[in-house]
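Removed from the display is one protein chain of the complex; every other protein chain stays in position.
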Amino acid sequence: MTRQIVIPFGPQHPVLPEPLHLDLVMEDERVVEALPSIGYVHRGLEKLVEKRDYKDFVFIAERICGICSFIHGMTYCQAVEGVMDLPVPPRALYLRTVWSELSRLHSHLLWLGLLADSMGFESLFMQSWRLREHILDDLESTTGNRVIQGACKVGGVRHDVSNEKLGSIVAGLDELRPKLDDLVNVFVRDDSVKHRLGGLGVLTEQQAWELGAVGPVLRASGVSNDIRQIGYAAYDELEFTPVVETGGDCYARTMVRAKELFTSIDLIRQAVEKIPEGPVEMKVTGNPWGEFYARSEQPRGEVVHYVKANGTKNLVRFRVRTPTFTNLPPLLAAMKGLQLADVPVVVLSIDPCIGCAER
Amino acid sequence: MRREAQPIEAIEVPDLLARVGERKAAGDRLIAISCAVVEGVNEITYSFEDRDHAFTNLRITVPPGATIPSTTPVYWGAFVYENEIHDLYGLTVTGINVDYGGHFYMTKVPFPFAAPTPAAAPAKEEKE
Amino acid sequence: MGVFTIAKTITGNLFSRPPTSRYPAEPAKRFDLTRGHLAFEPENCRVCRVCMLRCPTQAIVVDREKRTWECDHFRCITCGNCVELCPTDALHLEPAYRSPEADRPGKEFHEIPAPPPKAEAGGETAEA
Partner (left out) sequence: MAYMKRSPWIIHYDGSSCNGCDIEVLACLTPLYDVERFGIINTGNPKHADIFVVTGSVNEQNREVIRNIYEQMPQPKVVAALGICACSGGVFRECYNVMGGMDKVIPVDVYVPGCPVRPEQIIDGVVKALGVLEEKRARMKAGAPAEVPA
C-alpha cells in the first residue's frame, strides 16, 4: 500500500481569491479524501439581527457576499415580506428581476474568467472580465454601486429606473451578445478547455441530488432544477427553460453557466417588455410576526433565507443557507480520485463563494 | 409573484431518523437543517424539496444542550449542517460521518447562538 | 478560416480605443446615482438623530446637547439609509468617492447652527 500523506491547501492560495482550506489526503498524486476546514471568513452576522432594525438589516444581508449581493438582499426582503404578507408593487418585482439577472450575468462572467485563470488561460480571463465591466456599468448607473448595489428594501426597491434606461440596457446587452458568443465559443469549442475540464470531478445525477448540490452543479448533472421556476419576483410571468447538461463534469458545469448567460439576457428582455408602470415601493408599517423561508436562485444555486420574528423590530432568528455551503459535500465527493494538479479547477467548478458559505 | 406553501410538521426526536428516511425514500433532497432558539428551546427544522419544488419541513424541539441523532446515515451531506449546529448552538449530535469535533467554526465566543441556561452567567456582550 | 478571424481581430484592435480607462490621467467614471460619499449640510439639520439611530454601522454620532454631528468615514458604508430617512434633507450622497488616508481618524465634524427660536420643539421626529 502506498503511503498516505496530508497536503494542506490554502487558506492563502494563489488560485483562490478567498480563503478556503482543504486537507487533501493523498496517495502519491491521487486525492483519497478531502476535508475542508472553513471558518476563516466566519463573522457571525446572523446574530446581528438581534441588534438591528429589521428594515436596516437588508444592508447587512447584502453584505453576506459581494458577488451575489443583490440576490441576498432581495431574498431577505422576500422573507420579511413573506412574514408580513406584503403586496409588493409589480414594477418593483420586475426591477428586482432585471437586477438579479444582471447580477447573474456579472457573476457568471466573473466565474468563467476565474476558471480560465485557474487553467492558465490568461487571455480568456481578461476577455471575460472585460465584458463583465459592461454589466457593472449597467448596475452602477441604475443602482448606484458597482458591486454591492443596495437597491432592494423591504416593500420594494429604492430607485425607479426609467423605461428609456431599461431599453438602453437591453440595447447594450444586444450589442454585447456577439462578444459573449465569441467568448462562449472558446469555452465550448476550444480543445485545451475541453481537455482540461472534460471528465474531471464527475458527479452522477443521483449523487448530485442526494448530496444536496444546487444550482449549476446540480443542473450540470442532468437534474432540471432551477428555483426561479417557483416563481418568486416576476419569474412566474416570464418564460424560460433551465439549462441542463448531462455530463456532470467540470466541462458540463462550465457549459451550464455559459449558456445561462443567454437565458439571463433573454429574461431581461422579457422583463423589460412586460414591465408595468406604477409605484416601486410601498409603505411598510408595523413589525413582522411569524416565520418564512424565502428561496431564490443565485448564480451559484439555491439560497434559503429563513426569518423568524416575534412582533418586535428585531428579528428572533435569521438564517441563511447559501449555495456554496450545501455544495461542499458534492465537492468532496467529486474530488475523490483526482490528481493534485486538478484540485484547484475542480474546487472552482462549484463556484465557491466562501464569504457566503461562512457568513 | 407566487409565494410557495411551507408546511412545517412537528415530530418527536425518536421518530426523526425514520421520518427523514421516508423523505429520502420518496426521492426528496435535503435543502437545509436550520436551528433557532425560541423561548429557551431549540427548534431544529429539516427542509426538503421534491423534484417538483414542493417544499416541506420537519421540526423537532429540544432543550438546550440536548443530544440529537445525526441524519448523516440517510443524507451523507448533512454533516455540514450538523457540525454547524454543534458549534453554534452547543447541541451534541451523535454519529456524524465527518465529525469536526467542534472545529468547524472557530468562534471567539463558544456556542454563540446557544440559548442562555440559568446557570451560565450572562456574557458581557453576547446576551440573548 | 483562422487567418480571417485573426485579421479581423487585428484590424479591429488597430482602429478601436483600448478598453483600459486612463485613470488617474483622466477622472474616474461616475454616474448620477453613484454613491461616493456622504455630505452633510448643517443648516438643514434639526438634530432629530434618526441618522444616528438607523445607521447600520453607527458611523454617525449626533449630540443633541452640544448640537454636533460627526461621521466616521471609515465606518460609513455609503448605503444611503440616512439620506432616505432624513426628514429635512440635511444629508445627501455625492458621486465623488473619498481618497485614502494614512491616518485612521478620518472623521468629519460639524457644528449645527442653532435654529431660529421656534423650530426647537420640532426636533422629535425621530424613529420612522
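A, B and C are the chain letters, set down in written order, and residue numbers restart from 1 in every chain.
Throughout what follows, a contact is a pair of C-beta atoms (placed from the backbone, for glycine too) under 8 Å apart; a residue touches a chain by one contact, two chains touch by 3 or more.
Everything numeric here is computed off the predicted structure, so don't read it as measured data.
Shown chains touched by the hidden chain across the complete assembly: A, B, C.
From the options A:R63, A:H108, A:R219 or A:R295, the residue with contact to the unseen chain in the full assembly is A:R63.
Although one chain is not displayed, its contacts with subunit C can still be listed: residues 18-21, 23-25, 28, 56-58, 72-79, 97-104, 106.
Listed for subunit A, the residues touching the missing chain in the whole complex are 11-14, 17-19, 39-45, 47-48, 51, 59-60, 63-67, 69, 110, 113, 125-126, 129-130, 132-133, 145-148, 353-356, 358.
Although one chain is not drawn, its touching partners on subunit B can still be listed: residues 105-109, 112, 125-126.
By definition in this document, only the chains that are shown with their structure count from here on.
Subunit A and subunit B, compared by their mean Cα positions, are separated by 24 Å.
Remark: subunit B and subunit C have CA centroids separated by 41 Å (rounded to whole angstrom).
The touching residues of subunit A, when paired with subunit C in their complex, are 52-53, 56-57, 59-60, 63, 130, 133, 137, 140-145, 150, 158-159. Every residue of subunit A that touches subunit B in the complex is listed here, in rising order: 35, 37-39, 42, 44, 46-47, 50, 82, 88, 93, 209-212, 223, 225, 227, 229-234, 236, 292-293, 295, 302, 304, 306, 308, 316-317, 319, 321, 325-326, 328-330, 333, 358. Residues 1-4, 6, 24, 29-32, 34-38, 45, 47, 51, 53, 55, 57, 75-80, 98, 100, 103-107, 112-113, 126, 128 of subunit B are the ones touching subunit A in the complex.
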